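Could you have a look at this structure, given as structure tokens, before my questions?
Here the complex is missing one protein chain, while the rest keep their positions.
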Amino acid sequence: MEKNRLEAFSDGVLAIIITIMVLEMKVPHGDDWATLRQLLPVFLSYVLSFLYVGIYWNNHHHMLHAVKHVSGGVLWANLHLLFWLSLFPFVTGWMGENHFSATPTALYGVVLLMAALSYWILAHTLVAGEGRDSLLAKALGKDLKGNMSVLIYAVAIALAFVNQWLAQACYLAVALMWLVPDRRIEKVLAERQKNQA
Amino acid sequence: MEKNRLEAFSDGVLAIIITIMVLEMKVPHGDDWATLRQLLPVFLSYVLSFLYVGIYWNNHHHMLHAVKHVSGGVLWANLHLLFWLSLFPFVTGWMGENHFSATPTALYGVVLLMAALSYWILAHTLVAGEGRDSLLAKALGKDLKGNMSVLIYAVAIALAFVNQWLAQACYLAVALMWLVPDRRIEKVLAERQKNQA
Amino acid sequence: MEKNRLEAFSDGVLAIIITIMVLEMKVPHGDDWATLRQLLPVFLSYVLSFLYVGIYWNNHHHMLHAVKHVSGGVLWANLHLLFWLSLFPFVTGWMGENHFSATPTALYGVVLLMAALSYWILAHTLVAGEGRDSLLAKALGKDLKGNMSVLIYAVAIALAFVNQWLAQACYLAVALMWLVPDRRIEKVLAERQKNQA
Partner (left out) sequence: MEKNRLEAFSDGVLAIIITIMVLEMKVPHGDDWATLRQLLPVFLSYVLSFLYVGIYWNNHHHMLHAVKHVSGGVLWANLHLLFWLSLFPFVTGWMGENHFSATPTALYGVVLLMAALSYWILAHTLVAGEGRDSLLAKALGKDLKGNMSVLIYAVAIALAFVNQWLAQACYLAVALMWLVPDRRIEKVLAERQKNQA
């Protein structure tokens, strides 16, 4: 039951984050396509962030599915992740309004990086509770994708000051890499069910 | 349990969308009926969108009720639907503030069209997982209503530039057509229960 | 399960309504008590509306607790109630910003009246589904409190144009009358448990 309420609260926060981001796309004065076209950068930054929050929800969903116990430490590691994700509406709006200029692009990367690190902390707090031989530990494995993401974010933050479009390409590449849901956990779950049968 | 969390997240997002739309109806300066009357177009566009989000929640609710398994593909098809629905507050506000002028009316239709297409994708992803002989496949059947809606939205988008009130009449007609909840699924569910008895 | 999702969606919408109302209390410029005092009417209207949404959540909670089946008609009757409740942030903000002047006070009463009527419709749709001898039908009984509320709201709307403070007194009186949770349902539930034992 403990786990259910953690999931419910996280779902609530993620649902709100993903939805209030759209409020940064302010209803413009003027009713023609030209007016609308000026909102294109804000819209594109919204799409990117929607993808990212969707990815986090998806992976969070899969990871907790494989978890049995939730300790006090997990509650705080989870809140820590939600804190960084809660900054998405702000950095998304700032990046969109400034047409992906250098500093907002770099700050967006910083929030992505911190969210990835806090996800890593949450995963390891969960593994510590479940044990090294647990389903979750096996499912997470070496976490190549997670480590690569952190590396790419760090490179992208530096790149933002050289050419911000290279940084944006990095953010998009990582998002596409994660768009495929985390098969590792599904695979291990399926194997276990086969072994039990 | 997987399904429960998908439903909970979707409920959260839909609940937020339906509620923050009202924030586009800004509290006006002035305290008389004349001031209030100026808000009438914004209010009417809110009512129309409330109807639509209500319809989506209702049908989503019914469709998932008939589903047993939820795959990774379903999670993304569902997020794709939520993305288009999340644009409702923006297009509703834009249409209301511009008193249903041509371009905002057309854009509203585009979002309705994309939401309908993404609902279609979600339905077919679910059927692919459940099997062609499943309860859901039978319940959805030929989906005449869904196909007609898409057609009417497409016509309405074009009509918006001829006379926007014709387009609005189309949107309202489709909403009223859907107001009746999807009896197909209730019928098939009822039949199955009879057969089992 | 159907009922659970209806409750979850309603809880979500009510939780958002009760929370976004506070956004109408805009952070003021200036940092002294005088600045804050200007916000007093907005704060008081927030307190009144918080009470009302709390009462609706409480009674909704109790009513659905006694319900077994949820039909398509119930889903729409429930959405209809949520529609009127979703107008609370707007009318609360309008009334607060205009220091409880006549027209906003009357409009507030109109929304209260419509919410009460839609609650009545929901209750009767539920009773129609449960049967006249059902637990719910007995628990609702003659619904004296509900009928009185509707009457007082109607009187208050007219009074608003004579003296708005009389109208406000009516709104407050009804809220205090409902603050006591609906014991009728608790009583009938308790009796049934006694009979079963």
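As written, the chains take the letters A, B and C, and residue 1 is the first residue of each chain.
Rule of thumb we're sticking to: a contact is a pair of C-beta atoms (placed from the backbone, for glycine too) under 8 Å apart; a residue touches a chain by one contact, two chains touch by 3 or more.
The shown structure was predicted, so the numbers you read here are calculated from the model rather than taken from an experiment.
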Selected from A:Gly12, A:Gly54 or A:Gly109 as touching the chain missing from the view
A:Gly12
Absent-chain contact - pick from C:His65, C:His99, C:His124 or C:Lys145
C:His65
Quick one: which of C:Asp11, C:Glu130 or C:Asp143 touches the chain that's been left out?
C:Asp11
Touching the unshown chain, chain A contributes residues 1-2, 5, 8-9, 12-13, 15-17, 20, 23-24, 72, 75-76, 79, 82-83, 86-87, 89-90, 93-94, 97-98, 101-104, 107
What chain C residues would touch the chain not displayed?
7-8, 11-12, 14-16, 18-20, 22-23, 25, 27-28, 31-33, 36, 47, 50, 54, 57-58, 61, 65, 179-181, 183, 186
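Note that in this section only the chains that are shown with their structure count from here on.
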Through what angle, to the nearest 5 degrees, does chain A rotate to match chain B on its C-alpha atoms?
90
In whole angstrom, the CA-centroid distance of chain A from chain C equals 37
Hey, how far is the Cα centre of chain B from the one of chain C, in Å?
26
What are the residue numbers in chain B that touch two or more other chains?
8, 12, 15-16, 20, 23
